[in-house]
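The complex appears here minus one protein chain, its other protein chains still in place.
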């Protein structure tokens, strides 16, 4: 297990041309893709195997005991983001209760805040759609992420 | 100019296979694309030419006097959305002040609420990035949309 | 079953702002999404239920007996496509053999050819990944589409 939060909470991302629109800047909804991908990269860097959390056909089985659908998300856009920008990405998870958690993700360029996104997940049984406990791996990731952390990125 | 709000505030959309993920349901951030496309379709149905509002290279000119970047957005997801679902889409714009407005968009299947999205736009000068008045065409669309309307879709 | 090919082989699509990039024109790979969505719309208009062809979690079952992965695709781009363009979409399926078929899709603006895309599908058993016969519904759609048809759209 990884002991250096730098490794999984502070990521990098370069903005790509196809993520812009004809106004010449990043098209807004790409930010949510970035947030979700930052979350996946964070779990991977922490040491949590992707196929324990996200359903996949690998090995002929795409049924996990817990699904983690997004129940709410929001984003604030403060400064334009351009193709080629090298972004710093700061991930901060928060446990809300035994069934749900949210992840704040901040995007910066040269330490200037450009945008933040928040995604809230609910843990459910994929068959019954009833609430269940957050998977233990996610619990550990949230707990380890909370140690020695500053305030929520803004 | 169109006088029947049915025409531009009540739209339809069928969920496509590529909009799902390996959990078997619509992948969350597609909703923001749907919201923005519903807005564009609403303006078009109302009678507002696309190239008066959205920058484009058409006629060699992609510079408009007013840009309308998204400054904030959020979404609530209440029920799973599946490939092949035929959705009702209800668009409701609200003017916030002379520089900004927001659009609430509700997605329903057989009158059951599945998800809602909100997008807030700021009117700015694309060169100076300073706030300017909402374009007159957008003003008229918001005003016409407010007549005989019920509460914000939820 | 629908008897008018107009209904399922000649479709319409309006280009949306989020489908452009900072060069001011449609970003190339959107075309493949359009091709696949035109195929889905064509099957739907023909009368083939979406959930007989595309896996979905609806009713708790996302396993179909036949999967139709894309094994090859290509596209030619002839003229720039702009946000707001109202496109005519012409779909033409071709059966290659008992296991595979391809769909040619042409995109036009005012009868001017802008781009064409081709997608080739293979019918397989999703568990064994071995080739199987094309589903009967798809066979019927291809057959009905071939009657009274002109040459492949270019």
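Note that the chains are named A, B and C in the order they appear, and that numbering of residues resets to 1 at the start of each chain.
In this section, a contact is a pair of C-beta atoms (placed from the backbone, for glycine too) under 8 Å apart; a residue touches a chain by one contact, two chains touch by 3 or more.
Please read all numbers here as calculations on a predicted model, not as lab measurements.
Enquirer: Could you tell which one of B:56, B:83, B:100 or B:145 touches the chain left off the display?
Expert: B:83
Enquirer: For the chain that's not shown, point to the residue among C:76, C:97 or C:146 touching it.
Expert: C:76
Enquirer: For chain A, which residues lie in contact with the unshown chain of the complex?
Expert: 14, 16-18, 20, 23-25, 33, 36-37, 40-41, 44, 49-51, 54-58, 62, 80, 82-84
Enquirer: Tell me which stretches of chain B touch the chain missing from the display.
Expert: 17-18, 20-25, 27, 29, 57, 60, 62, 83, 126-127
Enquirer: Quickly run down the residues of chain C that touch the omitted chain.
Expert: Touching the chain left out of view, chain C contributes residues 22-25, 28-29, 32-33, 36, 54-57, 62, 67, 69-78, 80, 119, 126, 129.
Just so we're on the same page, only the chains that are shown with their structure count from here on.
Enquirer: Where the CA atoms of chain A average out and where those of chain B average out, how many Å apart are those spots?
Expert: Whole-Å distance between the two chain centres: 25.
Enquirer: Would you kindly tell me how far, in whole Å, the mean C-alpha position of chain C lies from that of chain A?
Expert: Whole-Å distance between the two chain centres: 33.
Enquirer: Between chain B and chain C, what is the gap in Å from one C-alpha centre to the other?
Expert: 26
Enquirer: Of all the residues in chain A, which ones touch at least 2 other chains?
Expert: Residues 22-25, 29, 57, 62, 126 of chain A each touch two or more of the other chains.
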